[in-house]
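A protein chain is absent from this complex, but the other protein chains hold their places.
All chains are identified by letter, namely A, B and C, in their written order; residue positions are counted from 1 within each chain.
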Amino acid sequence: MAASKMPIAKAINESLRKAMENDPKVLIMGEDVGRLGGVFRVTDGLHKDFGDGRVIDTPLAESGIVGTAIGLALRGYRPVVEIQFDGFVFPAYDQIVTQLAKMHARALGKIKLPVVIRIPYGGGIGAVEHHSESPEALFAHVAGLKVVSPSNSSDAYWMMQQAIQSDDPIIFFEPKRRYWDKSDVDTDAIPAPLHKARIAREGSDLTLVAYGPMVKVCLEAAAAAQEEGKSLEVVDLRSMSPIDFDTIQTSVEKTRHLVVVHEAPVFLGTGAEIAARITERSFYHLEAPVLRVGGYHTPYPPARLEEEYLPGLDRVLDAVDRSLAY
Amino acid sequence: MAASKMPIAKAINESLRKAMENDPKVLIMGEDVGRLGGVFRVTDGLHKDFGDGRVIDTPLAESGIVGTAIGLALRGYRPVVEIQFDGFVFPAYDQIVTQLAKMHARALGKIKLPVVIRIPYGGGIGAVEHHSESPEALFAHVAGLKVVSPSNSSDAYWMMQQAIQSDDPIIFFEPKRRYWDKSDVDTDAIPAPLHKARIAREGSDLTLVAYGPMVKVCLEAAAAAQEEGKSLEVVDLRSMSPIDFDTIQTSVEKTRHLVVVHEAPVFLGTGAEIAARITERSFYHLEAPVLRVGGYHTPYPPARLEEEYLPGLDRVLDAVDRSLAY
Amino acid sequence: MTVESTAARKPRRSSSKRASSAAAKPPQSSEPQLVQLLTPEGERVRHPDYDVELTHDELRGLYRDMVLTRRFDAEATSLQRQGELGLWASLLGQEAAQIGSGRATREDDYVFPTYREHGVAWCRGVDPANLLGMFRGVNHGGWDPNTNNFHLYTIVIGSQTLHATGYAMGVAKDGADSAVVAYFGDGASSQGDVMEAFNFAAVYNAPVVFFCQNNQWAISEPTEKQMRVPLYRRAEGFGFPGVRVDGNDVLACLAVTKDALERARRGEGPTLVEAFTYRMGAHTTSDDPSKYRNDDERVAWEAKDPILRLRRYLEAEGAADQAYFDELEAESEAMGKRVREAVRAMPDPDVMAIFEHTHADGHALVDEERAEFAAYQASFAEEAK
Partner (left out) sequence: MTVESTAARKPRRSSSKRASSAAAKPPQSSEPQLVQLLTPEGERVRHPDYDVELTHDELRGLYRDMVLTRRFDAEATSLQRQGELGLWASLLGQEAAQIGSGRATREDDYVFPTYREHGVAWCRGVDPANLLGMFRGVNHGGWDPNTNNFHLYTIVIGSQTLHATGYAMGVAKDGADSAVVAYFGDGASSQGDVMEAFNFAAVYNAPVVFFCQNNQWAISEPTEKQMRVPLYRRAEGFGFPGVRVDGNDVLACLAVTKDALERARRGEGPTLVEAFTYRMGAHTTSDDPSKYRNDDERVAWEAKDPILRLRRYLEAEGAADQAYFDELEAESEAMGKRVREAVRAMPDPDVMAIFEHTHADGHALVDEERAEFAAYQASFAEEAK
């Protein structure tokens, strides 16, 4: 087909379909992923075309889902697990951090765990509690896992292809509030490596690092800043484990200012690691401390407060101003 | 009794006993906490003196233990839960982060969750897998929780008193490899606030921040550095959430050099947050980037490799040298 | 045949081969007998083990509860359509299960709901408008759980069954003779937490009633994707009784729950009640059941409507006349109006509420962020000047 415009949800759907067509070992598992096509319709149509044996509605037990996915992987399958919402991944946390993350090392490399765990994450959709969280740091801190998140349809398509092809467990965070944002997907393209960051916009005065849903906010901030004569470079991180520090470093050594933006709480969020490491790498280049914009150290608030809670254009620009004022 | 020398394990035991004597609502729950007194004997003798009704051997189900502890707290009890080893807390992770951490806020403050979760943590005891982990960052990142760790017997005693008296859920990490280290406990003392850091040793050239088992290593490093004419200040953090940044900042603005040490993997460990925030607070004071010494981004290795894996004197001093060389 | 001897008895072999039997047998294939006291036609039937004797007043009370609950639920659904609520989880069809079990509880009992127990909340005396705060997005649960011994709604399925069990362990420790009810759904029954709760309750002989509303669906998943045999049977393997009751029969739900609560009070431990009912509507207002279920099923269940059958009985008994029904209709409408107005008048929370109640004893980082946020907000006010 080559290039066409589609929403992120559709791009993931197409990517899953392609992976299932290419490899009969690829399975979809999760709650409501079958006939319903998932609560976000990301698996829409797959059950109809691949049947019960490959698109598996599971009992409502996240630990069971991930635990049996591990067993299926040991048998040679490549399960792609859907967790319905960010806040519901925790019943499976033990299986993820204690088994999925460590089993390859435990076996001295003799077994492989090609399991992808898809998690729609983040806020901004006006939902009730547990449906708007950003727990990526809780996975990125854990050795043995890889953690990625696309911000646009092309990455959604290609990163999912790569995640499924990888022999390692991958936590795939999907920016749920961007599911319906459309952008180009070229299914004939040669994708960048899965864990490589992308310069989403070039600039010279300050570097903004973001991923998933915040890339859009940062691009808007960069556009707004442009009008005030400030040139912001936006790095779309794409991978939170491993982090492509080289790309950030190169950008920062050019701009000398760095602001990291994510929805997750700032305290011990991925921004902390980026700030710490880039400061170490580029100590003499930075004209200001790395600033972070993110969630507060509070439970995710009720929907009517989320606009104030989430980092938006103003808060990003405020941090930009503070950084440039050093 | 007033002051006497005792091991950390004994200090916690005494503190639990005192809390149980003072308040009939205080309960001990966990696996093997009864007749056996826990695998580290921290609850030794309590079952004998307080009986089955207050020292409760539970079925082997960590989620069940924490979940029922929440229910008991809602009924007015003050459960002190023992998780047998660090690596076994994850089956309870969902109850901890989704329920325990958030229920007070969910109820707009109308209910309180005075639950203490004791977790012996860290390596250095030559154990098999899952018995040597340092997962504190996975709790400190979560809003609604407080996370503390004593490094000596006096703090073990007093911090446990304070944790049990607190109306908030507290994750209490116990440095298992220091359980048998003896130091003074003054049971008539007036303790420092629970979340305040402590200057464990004064110095002027560089600040070392550590907590739990690494405080001893840092004190030894400071003593060794002294011989080379370097004066290191050692801050015993005591609390990983909230972190007493004021105390660190004051120290760093004096020494202008900071090294953070913990056993947990460096990547997204508590050191990342300290580095990020202190760099922001004291940008113009730092003569070197904040350096971090910690575990590697690998599963905790088998026992015969742990000495190399864990931060020891040499690695701390190496970081000190690197920092001072800036 | 005693249970003991089955231990040593070989499982019966079916002659089928894997190919034909690989799929799970539908659990409802041999429908177990339900405890029923009122047929769908409104006929009062007897059961050897369960019964309730109710005055006409009490019967009308149950009817009123169900009607008002349904009216409230319909109002909430329409408020959601009007954009006043972000979401609504309707209990349509489950009124009997909720009112029957809810009315079985005593004031000093404690109830742990899921997110759909609006009828139980009503029985416990929670102001219906209060339930809407979390669905409107102004809070995560607006009531004080201790005012009505009705815990906050729990969204993460199954978690509350452990809280209920722990609470019940505390009740037993206190020597109180009250009991606890934990609500959950057929889908939630698959969660490890629920089964750990069963086991803790059994081991500690906790005075808790596990009340499952098996409404046949967990969003798009029918019960045969959730379990292989009827759920009530699971209890026995943990060492306590399980009972399946007609969840659309308010009298049976009342009788069975009362009995289970009395057992708990007497110190005989937990009971699992499986109320066999049906989710007549969508999972929530975000859901579209036409994607996954045949409407025939729903239509068939209409004939078993819980309100209709009690009305038939009331009429046959002469326990209520048209004037009563008219009055109730008016009361319903008034209630709907009151709820509507209350919701529309519900203010958005102050933005500083983000930082409130995160801890009972405060947290330095939250304090710092609160101050920064306040200063940041103030800077806009400044600019606006």
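One rule holds for everything that comes next: a contact is a pair of C-beta atoms (placed from the backbone, for glycine too) under 8 Å apart; a residue touches a chain by one contact, two chains touch by 3 or more.
Please read all numbers here as calculations on a predicted model, not as lab measurements.
Although one chain is not drawn, the whole complex shows that of A:63, A:207 or A:298 it is A:63 that touches it. Subunit C residues in contact with the hidden partner, per the touch definition given at the top, are 3-11, 13-14, 16-25, 27, 30-35, 47-50, 172, 175, 177, 190-193, 195-196, 199, 202-205, 207, 224-230, 232-244, 259, 263, 265-269, 271. One chain of the complex is left out; on subunit B, the residues touching it are 31-32, 34-37, 39, 57-61, 63-64, 87-88, 90-91, 126-130, 267, 296-299, 301-305, 308-309, 314-315, 318.
One chain is missing from the display, and on subunit A it is touched by residues 53, 58-59, 61, 63-64, 66-77, 94-95, 98-99, 102-113, 143-144, 146, 166-168, 195, 241-244.
As a working rule, only the chains that are shown with their structure count from here on.
Greatest Cα centroid separation from subunit B: this falls to C. Of all chains displayed, A has the C-alpha centre closest to the centre of the whole protein C-alpha set.
Computed centre separation for the pair subunit A/subunit C is 35 angstrom, with centres defined by C-alpha atoms.
Subunit B and subunit C have centres, each the mean of its CA atoms, that are 40 Å apart. Within subunit C, residues 139-140, 156, 192-193, 358, 363, 365-366 each touch two or more of the remaining chains. Residue positions 63, 87, 90-91, 129-130, 267, 296-299 of subunit A each touch two or more of the other chains.
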